[in-house]
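Removed from the display is one protein chain of the complex; every other protein chain stays in position.
So that you can tell them apart, the chains are marked A, B, C and D in the order they are listed, and the count of residues begins at 1 in each.
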Amino acid sequence: MFISSKQLIGSVAAAFALVLTSGATSPLVAQSVPGVTATEVVLGGLHPCSGPASAYCTIGKGAAAYFAYVNDKGGVNGRKITYKDLDDAYSPPQAMQLARQLVEQDHVFAMFNTLGTPSNTAIRPYLNQNQVPQLYVATGATTWAHDSSQYPWTIGWQPDYQSEAIIYARNLLKVAPNAKIGVIYQNDDYGKDYLAGLHKGLGPKSSLIVKEVSYETTDPDVSSQIGQLKASGADTFFIFATPKFALQSLVIAAQQSWHPTIYLNNVSANDVVMKGATEKGGATATAGVISVGYLKDPLDPRWANDSGLALFKQIMAKYAPGVDTSNLFYMYGCGAAYTMVDTLQKAGRDLTRQKLMDAAIHLNEANNPFVMPGIVVQTTPSNHFPITQEQLAKYDNGRFVPFGSIIDARPIIASESK
Amino acid sequence: MSAAIPLLAVRGLTVRFGGLTALEDVSFEVTEGCIVGLIGPNGAGKTTCFNCITRLYEPTSGEIVFKGENLLRRAPYEVARSGITRTFQNLALFDRMSVIENVLVGYHSRYASGNGSGQAEEAVRREALRMLEYLGIAEVATRPAHGLSFGTRKSVELARALMAAPELLLLDEPAGGLNHDEVAALGATFKRICSDFKTTILMVEHHMRLVMGVSDHVVVLDSGRKIADGTPDVVQRNPAVIEAYLGAV
Amino acid sequence: MAAAPLLEVSDLHASYGEIEALHGIALGVERGAIVALLGANGAGKTSTLRAITGVVKTKGTVRFGGNALNGHGPEDAARLGIAHVPEGRGTMGALTVWENLMLGAYTRRDRKRVLGSYERVVGYFPWLAERKKQLAGTLSGGEQQMLAIARGLMMEPQLMLLDEPSLGLAPIVVREIFALLKTINARDGVSILVAEQNTTVALEAATHAYVLETGRIVVSGESQALLRDDGIRRSYLGY
Amino acid sequence: MQELAQQVVSGLASGSIYASMALALVLIYRSMNVINFAQGEMAMFTTFIAWQLVQQGLPLWAAFTATIAVAFVGAVLLERIVIRPVERAGPLTIVIVTLGLLITFNGLAGLFWGYVIKSFPSPFPAAPINIGGVAFSSQDVGIILVSLASLGVISLFFAKTKLGLAMRAAALYPAASQVLGIRVSWMLALGWGLSAVVGAISGMMVAPVVFLDPNMMQGIVVYAFAAAVLGGVESPLGAVVGGLILGVLLNLLGTYVEFVGTDLRLAVAFAIIVAVLLIRPAGLFGRVSVARV
Partner (left out) sequence: MRLRADRNLAVAIVAIVIALLPFIVPSFSTFELTYVGAYAIAILGLIVLTGMNGQISLGHGAFLAVGGYVVAILAHRFGLSFWLSIPIAAIVSGIVGIGLGFVALRLEGVYLALATFSLAVATPSILKRFGDLTGGVMGIVLPPVAAPKVLAGVLTPVQWFYYVTWAFAGVLFLVTARFLGGRVGRSLRALRDNEIAAVSFGVNPHFYKTLAFGWSAAFAGIAGALIAIPTAYVSPDSYSSLLSITLLIGAVLGGIDTMWGALAGGVMIEFLPLWVQKINNAAPSVVYGVALILVMLVMPGGIAGTLLRLVQRRPPAPGDAVLRRTEPTRAVEQ
């Protein structure tokens, strides 16, 4: 138990040197892998459960429920998963300290699904330096994949925001090449990544954008922003917002008698938002809203008889009783946890961190029960975006109706990286 | 009364708060080396007058000249450095600080005056202790100022005011709340202070025996106006003073 | 003495935080009497009045009309019929004259009888009726003192406690106020305990007086006798 | 021109949100010279109670009324239990205690109701109103009217009722009020109760617009502070007018001043608070009090 930090850092440094020179696994590390015993594998994660971003707390709970289910079924390769999920309050300094605690005190084998771009950005250098896998982070920034050569121990999971925006842009260029576009985006990494994606997707036709306005999460409402967009004469409205502000945007646009074609980002394209907006703004507020999906929305009647959804409900009922399962974040947590378990499985009985990372960049998971059928969670050593496929859908009469086939953003990303 | 230049001259002092007139065209002088009593019924404007001299109130009109210099041009915190300090009617000690620290704050204006700035903290502390001994309260030096008896608190205030080595010491009701033995002793203390510290005293006081006993000169205010000014004997016989304040004896 | 006095105070101690301000006061106010409480600034006059109505923390006994008062707050003293006109008059400058008067009758429910009291008070101070919409803060010092007394009367009290009614007032106004107090006392049978520094005026109005010094009663007696005693005057009253 | 009108109208709508919250802040400030940092969270919490009651099948107006009652009683109890012991304490203690309440209520709401936004029913019809190209909702009009109505009721209460008069007296002159038989300490509790009622009304008016979640009020409360300071923190009328001015001002600055844009609104609110406190500390409608020593 008691290892002086000097020894630890020393051995890590030695291991690092060995890996660099030979590419082989260091015997030092192989001897005893942190967080792994014959019966247990310890994972760590950070989600904000206090402070302004607490809504995301449920993602961790969803993942924990799935792990509990797996453990009851015998675990992975005979090992039970212990998931230490801590509250970092969405604060990077706190995330840094908790990550160190998880790595150095709790000896986690890997970090799994830490939420938020700021927190993950803060802990990424530390985890990579110490060769601790930082898996399936819960943010759609492109940096997790794009900077994988610098940070090989880090990988995302969900479709990145830029690709999503590119999908919208391509769709728009096809159906309305002369649209006048107004955009509202959240003034942070999340909103700006979407905006950047939109610009990339439009390419030379970026001039179609007639007005971009941002909001802060501290803004009470966005009526001023919507008024500006309406006044700009835009006929197409991109909403890159979190649910609360997406909902407000939809309702306020309707109330200001502005009825553009609306593209709504995936995070906010859920039942809470759409039902709420329909209720407050009338059917016209939501009719024809275009979005994409990759998870199975528990409220979508399409999945009423789906076995994946049945499994989800069964797991939540047993391991997270009493929670509101219509919250898509639980589904997200389960989906990511499924991939995590899958990865552990693939990494084999003889677990090392290196093997785990190898498995993570050789994913080919066509059967994740929580994501839409046809979407394959897939990675290669040269492609670190696990989910790149999304399904366009249009809101019609109380639900999103898919149209067209599943679009894979992978070719876009590939051309993008060049 | 000598014909020397007055240490302090108050000329035509008028103070109004909103519609209330607290002082109306009050003029008097304080000569160096004497004890001047400022008397009058409660609410006559005595403390207001003090507050103007220490620059806590901005007079509506009038002039206050100290050592030939117009005090009204000074900021409130510069008055102490000019050589005027005071005590307060309702006691204004720094409650959460110890007695000695209270007294040390009294030294503050002397740091800035140049001659004191070189003096080491320890020396200043010793001087403060001596001051407490002088007033007979050295044993409470390290006690916090709150929780001391009323009389002791008044002594601490006096020590703090003296610590600034003032040329003019303003005492606001020094006898208030003291019993008659203590009041009797107070008169002697003031005379001693006057000679030991070369300090001129201007005091607001109700206790007539004390005022008349120690003052060289008495100024009487009533309802914001000066109604009499002179030696104790003269003032005591002034019909206006008897009418307004002393009552028929 | 036949009946127990209206107000009976014995061995009353009062303290502010750690500092004791009163060290065992004993005094009584007979029904219908005017009693003066004399002493220099800081002698404990205000504290005594405050201790009687329970504004400060006390030890000892205060009995009013047969009820033990101490241990209760000043609100209860008011409800039992003690009108305390505090030091500095306590007139509420930001409120109108009318509002001040109505607050005096705060504890009373019968609106008709409150209006009756108002009529009687206006009888004493006719100017109040004309200026009832005026803000109390714009009244002169003497008028404010009278308003404070009027407000106390709105309570229909059995006992009025007055704290330095002469404070800051011209001698002629002081005399007017004390004359009024005597009238009120005579006509309405309100007993009065008045704390004063203005010894002469107070002793002339009062039947009985107590002299306080540093929280203790040092002298008491008939006011006429005290007024005649030069020794007492010189020793304790300071002139 | 049409954009200008639209911005002014939606500024008034947002402003009325700030105004209704500022009104609640002013009520507490008037009764005990304290800024209740938890005011917004208390409003949010009571709005959740209303939401819960509606979920249980209560008609909206019944839930509304019940919530107001709960808010009043709850706040009075809160004052008795938590605030009273520190009633005479200095500003720092009270600031910390109200911050503690802020944290607690926020956490409790998250614990009970989660962080997923909830749609709160509106008592006003959903159909938008469109006058000459300027569109707004009847909810916007409703909030303005309710704010003005609250202001009217409060003003009448303080001016015309015995209890209101006693509350004013107790706040301004606690010592003098006590000896008149006014139970000053209970008046403070009553002040908390009233401001919680105004806060609850505010929350229930605001929730249909901004949607209900535990952090609903965090963005609003700073603007409510600014509105209260702008109008004069002791003046209910000032709170309402300050809120409306602030709403319009922020919208116009955000729309027409490139530098401010939509992302420096908070900084503008901060600047307004500081500027008003420096230039006219009593605000637009407050009385300038004479400082005495």
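Keep in mind that, in the parts below, a contact is a pair of C-beta atoms (placed from the backbone, for glycine too) under 8 Å apart; a residue touches a chain by one contact, two chains touch by 3 or more.
Values in this document were obtained by computation on a predicted structure and should not be read as measured data.
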Selected from D:L252, D:L266 or D:L284 as touching the chain missing from the view = D:L266
Out of D:Q52, D:T104 or D:S185, which touches the unshown chain?
-> D:T104
Considering the complete complex, of A:A122, A:L135, A:A253 or A:A269, the missing chain is touched by A:A122
Thinking of the whole complex, not just what is shown, which of A:Y66, A:Y90 or A:F370 touches the missing chain?
-> A:Y90
Sole residue of D:A62, D:L77, D:I96 or D:A127 that reaches the chain not shown, by the stated touch rule = D:I96
So that we can see where the missing chain sits, which residues of chain D does it touch?
-> 33-35, 37, 82, 85-86, 88-97, 99-108, 110-111, 222, 225-226, 229, 261, 263-267, 269-270, 273-274, 277-278, 281, 292-293
What is the set of chain A residues that contact the non-displayed chain in the whole complex?
-> 2-6, 8-9, 49-52, 86-87, 89-94, 96-97, 100-101, 103-105, 116-118, 121-122, 125-126, 129, 187-189, 192, 216, 218
Per the touch rule stated above, chain B touches the missing chain via residues 17, 20, 22, 42-43, 45-48, 54, 56, 75-81, 85-86, 88-90, 92-97, 101, 104-106, 108-109, 111-112, 121, 144, 146-147, 160, 164, 224
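Note that in this section only the chains that are shown with their structure count from here on.
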For which chain is the distance between its Cα centroid and the global protein Cα centroid smallest?
-> D
Write out the two chains that share the greatest number of C-beta pairs in contact.
-> A-D
Centre-of-Cα separation between chain D and chain A, whole angstrom = 37
Chain C-chain D separation of Cα centroids, rounded to whole Å = 42
Chain B: positions in contact with at least two other chains | 18
Counting only residues that touch at least 2 other chains, which ones in chain C make the list?
-> none
Over in the complex, which chain A residues touch chain D? Could you list them?
-> 50, 52, 54-55, 57-58, 187, 213-221, 223-228, 230-231, 243-244, 247-248, 252, 254-258, 272-273, 275-276, 279-282, 323-324, 327
Of all residues in chain B, those that touch chain C in their complex | 18-20, 41-44, 89, 146-150, 173, 175-180, 182-183, 206-210, 222-223, 243-244, 246-249
Chain C - residues contacting chain D, complex | 53, 55, 73-75, 77-79, 83-84, 86, 90-92, 94-95, 99, 102-104, 106-107, 151, 155
